[in-house]
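See structure below.
Just one protein chain is left out here, and the rest sit where they should.
What follows is subunit A.
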Amino acid sequence: MGSTNSTLLKIPNVEVLMQETGFSPAHIIRLHDRFKALDKEGRGHLCPHDFGAIKELAMNPIGDRIIGAFFSPGKETVDFHTFVKILAHFRPVDKDRPKEPNSPEPINSRSNKLKFAFQLYDQDKDGKISRDELLQVLRAMLGMQVTDEQLESIADRTIQEADLDRDDTISFEEFRKACKHKRFTMFRFCIRPGERKLMLTLCHWSSELQDQHEL
């Protein structure tokens, strides 16, 4: 009874956060609870060690990369705002959003979602996926189950298919085109008014919708 408002007040700049990410107050509170639960020592920010404590994430082959996505280069901590902004990538695309030419692109646009996925490959953030970077991801996902030669042949084949300007790297545009014909499966937050729980569901998105809206 009224505890929701008091929690919201404790979070600094919560209005700005809600506007930028599009989360509702209930969602922000849920995420804040989760943030506090992960921040076991109560420091007000998370470090890689806190993420590492999540068991299912430790089991994920690219778990460290996902954790890395939360930390900007050079920073060792994640505050609540950054945490929420990264998770906002996974909200569903707002289909009814009016197209204003001067407003910045929302975090959960298709383009930004693809950028997030691209960054999981492109660790040195030079805007291109080099052959080495591709090999690293493949090695992470496949572990010791394949030989080096098999790994190299897979990498070669992938670059051959996706690299259109023949510079032996995959740029963001080429990545986008390579994913164009795929059906994307990314989870999303379901926003329904008055709802008590955060509902996150997997949504399937067909390529026709994508072409119409964001590209």
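The working rule: contacts are C-beta pairs under 8 Å (C-beta built on N, C-alpha and C of every residue); 3 or more make two chains touch, one makes a residue touch a chain; residues count from 1.
Here, contacts and distances are computed from a predicted model.
*Asks:* The complex lacks one chain in this depiction; which UniProt name from "Cell cycle control protein", "1-acylglycerol-3-phosphate O-acyltransferase 9, like", "Sodium/hydrogen exchanger" or "Alanine aminotransferase 1" does that chain carry?
*Replies:* "1-acylglycerol-3-phosphate O-acyltransferase 9, like"
*Asks:* Of the residues A:14, A:93, A:107 or A:137, which one touches the chain left out of the display?
*Replies:* Per the contact definition at the top, the residue touching the missing chain is A:137.
*Asks:* Contact with the hidden chain only, please: which subunit A residues?
*Replies:* Residues touching the hidden chain, for subunit A, are 1-4, 26, 29-31, 33-34, 37, 51, 54-63, 66, 87, 90, 116-117, 120-121, 137-138, 141-146, 150, 154, 157-158, 162, 170, 175, 178-179, 181-187, 190, 194-202, 204, 207.
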